[in-house]
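Before anything else, here's the structure in question.
All protein chains but one are shown at their positions in the complex.
So, chain A:
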C-alpha cells in the first residue's frame, strides 16, 4: 500500500449561479499575459452546449484520455512510439479557432478621435495579430445561458450521444452551469502524453504541474487531456495548466476560484488514496464500473492501520487530521453525492460534482400537498434528462444519478419538514429507503451543503516548508517569473523581447 494525499475539490452545481466570477479572478491571477490570452484555467459552461474549447468532449476528434484495448490501458491518441512518429505535427490538436481569437478594444481611439458628428467607437482588435476584427464570431461563453439557441446546443457531444430531441421551446428547455478546472487526476493522461516527462504529479498533494524548464513544447498534453485543460502558450512555447493555486493551498488557503466563488459552491479538502491501486482501478473493463472502482482506491482516514501506514510514509499529522475533516471525503466517498466528471475517460478525475436538482423541482407546482413518495416519480421525470446528467457524470449509468438525486430530494423533504413543519411524512415513505439514507445523514448533508462556514468548506493543511532552504527567496518571488513580461501595459501584437 502506497499512501498518497490528494487535494481535491467538490462543486455543488445546484448552487452555481453562472456568474463567472471564478473565471475572471483566475484569469487575473494566472493568465492575463501574452501567449495566454485565450486561456481559461477555470471556465464556466452553459450546458447543453459545446463547452470550451468547442466540443471538447468529442474524443473521436481530440483523442484525449485512456481506452482499454485488449485488456490493457492505452492512451487514446496513441502510445510513445506513435507520438514520436507524429512529433512534427500533432493531428489531434485543437486550433485557436476551436477556442476563439482573443480580442481587446481600440480604446485609444475614444481618446484621440477628433470631434465628429457621430460618437467614436472602440473597434475590436485581435490580441494575436493586432489587427481589427470586423466581426467577432466566437468567444468565451459566446453561448452563455443558451444564447446560441438551437444553433449551438446540438454541438454538445452529450446531446448528440443521447440522440434525444432536446426541446428548445422556451417553456421546455433546460440548462445548467458546469464550472471546470483541471481535475488533477489520479491517472493523468496529460502526464503520460508528455514525451519529455515535464508534466508531473506532486507526491505531497497530487497537484499536476508542468515543469517550465523541462517542457519542450511538443503539445501532446494539450489534446492528451480529455478535459482539454492543458494549454499551449504561443509566446513562451510551453504548456501551462491550472496549478490548483498551489502557492495558496501550500499556505492553507483555498484556490482563487473557490475563495471568490459567489455561490459558495466549492469545497476543498484532502483525501488519502492507495497509489498502487490506481492503474487497476482505471483498467476495469466496463466503463459503468469505473465510478465504483475509483471510489475503491480511497482510504478511510479514521482506520488506525491507514493512519499508521500514512505516518510511516511521511504524511504528517495535520494532513491526516485534515483528511478526517475533509468535506470531499464526506461528499464524494461517504455520502456519495458528488460524482466524477466523465469517469469513462479513465483518468480518475479529482474534481467532483453534486448534480443539480433545483431545475427539476421547479417542475413541481404542488409542493405543499405533495407526499414524500411523490418526489420519487418527480425525480424520474425531471427537466434535465437523467441521460444527460449520466452522460456527464456517470458514464451513462442513470442509476447512479437517480440515487444521488433521490438523496438530494430526500434531504429537501426532510429539511422542509423540520423547518416549516408538516408531519413525519419521510418516516413512512419509501423515499429514505430508495435513496439509501437516514435522517441523521441528511441533516449532516444539509449543514455542509447549505450553511457550512469558510473553514468547514475549505479544510486545507499547509504544505510542509520546514525543510525548504529557499524560503527567504521564495517569500518574495513570483510563481510565473520568466514567463510573464515585466508589469505594464501590453500592446498588440505582442513582441517578445528575447533579452528579457
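One rule holds for everything that comes next: a contact is a pair of C-beta atoms (placed from the backbone, for glycine too) under 8 Å apart; a residue touches a chain by one contact, two chains touch by 3 or more; residues count from 1.
Criterion: contacts and distances are computed from a predicted model.
For the chain of the complex excluded from view, the name given in UniProt is "Respiratory nitrate reductase subunit gamma" [choices: "Respiratory nitrate reductase subunit gamma", "Spermidine/putrescine import ATP-binding protein PotA", "Aspartate carbamoyltransferase" or "Amino acid ABC transporter permease"]. From the options A:18, A:140, A:188 or A:349, the residue with contact to the chain not on display is A:188. Only one of A:63, A:76 or A:238 touches the absent chain when the whole complex is considered: A:238. Where chain A meets the omitted chain, the residues involved are 79-81, 83-84, 87-91, 93-96, 128-131, 187-188, 191-192, 194-197, 199-204, 211-219, 232, 234, 236-238, 313-314, 463-464, 467-470, 482-483, 493, 496, 498.
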